[in-house]
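Please read through the structure below; I'll follow up with questions.
Apart from one protein chain that is not included, each protein chain of the complex appears where it belongs.
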Amino acid sequence: MKSIGKTRGKTLFFWSILLPALIVMLWLTVYPMITVFLTSFQNYNYISGRRRWIGLGNYRNILTDQVFLTSFKNTIVYCFSTTFLEVFLGTALALVFYGNFRGKSIFTILLILPMMLSTMVVSSVWKTLFHYDIGLLNTILSQIGLSRVGWLIDPKMALWSLVLVDVWQWTPFAFIVMQAGLSSIPQEVFEASVVDGATYRQRLFRITLPILRDQILLLCLLRTIDTFKIFSKVFALTGGGPGNATETTSFFVYREAFQYFNLGRSSAASMITLVAVVLMSIFYLRKMLNPREA
Amino acid sequence: MTKKTALLLLSLCLVLSGVSAQKQVKLVIAGRDGDYGNAMQVAVDAYMAKNPNVKFDVLKLSGDDVYQKTVIDLKSGTGTYDLILIDDPKVLQYQRAGWLTDLDAMFKKSGKTVDSDFISTVMDLCRYPNNAKGKLYSLPFVGNVSLFAYRADLFAKYGLSAPKTWDDVLVAAKTISEKESGVDGISFRGVKGNPILTAFLPIFWSFGADFTNASGNPTVNSPEAVKALKFFLELAKYGPKSTPMNNTAQVRDGLLAGTVGIAPEVWPAWLGKIDDPNESKVAGKVKITKHPEEVKKSSPMIGIWHIAIPAASRNKDAAFDFLTFLTSRETQKLMVLKAGLPPSRVSVFEDKEILAKYPWYPAISDALENGVARPRTLYWAEIENTMGGLIQEALIGQKTAEQALNEANAKIAEILKQ
Partner (left out) sequence: MASYVTTKHSPLFPILMIVILLITLFPIYWIVVTSLKTPVENILPVPTLYPHKFTLDNYQKVLLGGSLRNLFNSIFVTAVSTLLSLAIGFLAAYALVRHKFPLKFNVVFLVWIIIVKMLPPVVLAVPLYEMFSKMHLINNLWGLVVVFQVYTLPYCIWMLFGFLKTLPLEYEEAADIDGASRLQIVRLVVFPLVQTGVVATAIFSIIVAWDEFLFSMLFIRSPELQTLPLAIVGYIGEFETLWGQLMAISVLAIIPIIIFVRFVYREMASAYSLGLK
């Protein structure tokens, strides 16, 4: 009898401490998503307030829209290339700067600065550095006899310039995560392998990297999540141009919604983004929900 | 005793501050940045000197921002803004949605009248429907029209005559680019969307192209339009490499720094400092006129900005008082002289003092008379961005002129269908 009362009290207690978060999530995310879902089947112009159901019209429209397709492709390219570069460079740096050396803590502290700056600050300064005529990068290039690069002007280059900014800003983060992972590997593991006569390369690929697998996956997850949303950098640096070279899905949705006030289309684009996000996250979800199984 | 006095004083202070707080009005203006913003500030300062109990919050926003912020605010009826600026082709949405205060009624209420000094073609745009009988919802804040600027000294140096047609312009741009070192033959705005489209329109129209035909179907891929765009791309070859990212600042600064031979699309407000030797390296050397012709006559683009009072404003009377002050003859003159903002009143255009400072001002009235307004549709923002995006793709070589315009035409047809 007593234990049933206790169980019920326990259930009540856990429900009540979950409740605030549950309400906030329902209110701020679930309800809006339902609205977006319903709007995605309508032709809804915010200004005139006119709404009518058009079935899959918006989806058909968007999936054949060159701008949307380009923006989707750009987002994926941006997301995966930044993640790859950052994780690769971060791991390499962590391996090189492993262990103790003089000035380690001040070195690391200075390295984290970029990731703590707000994106708008970062974008502003890179905008000056990238400037075609008076930017420092091009001045240096032309002074050492190379031709100027259209960092934000050349449609082939612009997206990579954004990648460069993100890599500059977030590689230090990858470095720190990997450094923490490395330092948690007991010294004895390495010592044993050295005694066994393993070469550096063998140690790296057979011992170190496998141990760091979880850390690397975590890092990939964090960076893909973050870079998939890319909006502010595009907003401040390129406005989606030149041409559609730096259009991203976030920017597409933003413009449809808040410049054309075409809520049907923006909602359909949002739903497509949601599906992509779900597909992408399936892999990570498994990992997160069964961490011990991996 | 002292305590009592203190209390009394305190309550007196409270009462007084309450009274003065009641009288204090704060007007929030959703305005533009750059010279429009400077001009607005000049007017606001002058008004505050006379009316110390009116405070202002002048927001200096970009063109996209002012549109986005005012639309969402007016739609929700929050009443954040007391006065807003509206770009001409977008004004229809505001008028039709009933978001603006009826100014005829405000004039009647205050016992003032709308005077006939405003340029009448411009005034019609402020009414809905757009004719003299329509209801007045806004006043013209600036009588803007695009102009054509070129370096008269360089033209003389290379024996070029004043450009009459766009073909003359091409020859001149080529000559200057090749012969004058450190100077680009031509420079215009190439940022996608509004800037590049605005730069293109004077050519588009004078080549005989138009947005729609008589039955309202889009015609931006007509042979005339394609010819115009090809010409535009040809011109761009003699411009700076950074054209696709160049906006107002870069074009204007290039002109002032003397690194640009021809600026085929300039706006009066950019030119306030052109003849000031402290700010400009080309004082006295730049000639400003209306655009050249081609198969059709010169076709400058009308780009006035409206100023209106949102229906949701809580300070309509104060806003109206400032509005009449802002659009008065004296204030317009002040804004012209101090910030180079082109006026919307005939009498100001004819003012001797102004003509002495800006000898090229008659070019504005000339251009305004020839001016073409952009199509008035509810979907201008979308059309402008779509077409402006595709033209830029043609500029950076990702599409041919035909491809870009065919695609633009198909998209505009789709936009208009909704």
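For reference, chains read A and B in written order, and residue numbers begin at 1 within each chain.
One rule holds for everything that comes next: contacts are C-beta pairs under 8 Å (C-beta built on N, C-alpha and C of every residue); 3 or more make two chains touch, one makes a residue touch a chain.
The structure displayed is predicted, hence computed values, not measured ones.
Of the listed positions A:57, A:150 or A:181, the one in contact with the omitted chain in the full complex is A:181. One of A:78, A:126 or A:151 touches the chain omitted from the figure, and that residue is A:126. Within the full complex, the residue among A:45, A:58, A:82 or A:249 touching the omitted chain is A:249. Although one chain is not drawn, its touching partners on chain A can still be listed: residues 9-11, 13-15, 17-18, 20-22, 24-25, 28-33, 35-36, 39, 46, 93, 95-99, 101, 103, 105, 107-122, 124-129, 133-136, 139, 168, 172, 176-177, 179-184, 187, 190-191, 194, 200, 208, 214-215, 218, 224-225, 228-229, 231-232, 235-236, 249-250, 253-254, 257-258, 263, 266-267, 270, 273-274, 277-278, 280-281, 284-285, 288-289, 291. Within chain B, the residues in touch with the undisplayed chain are 28, 33-35, 57, 59-60, 62-63, 69, 72-73, 76, 78, 80-81, 195, 247-249, 252-253.
The criterion applied here is as follows: only the chains that are shown with their structure count from here on.
One finds 39 Å separating the Cα centroids of chain A and chain B. Of all the residues in chain B, the ones that touch chain A in their complex are 64, 67-68, 71-72, 75, 93, 96-97, 191-193, 240-242, 244-245, 378-379, 381-382, 385, 389, 392-393, 396, 398, 407, 414, 418. Only residues 43, 45-49, 61, 66-67, 132-133, 148, 150, 152-155, 239-244, 255, 258-262 of chain A touch chain B when the two sit together in their complex.
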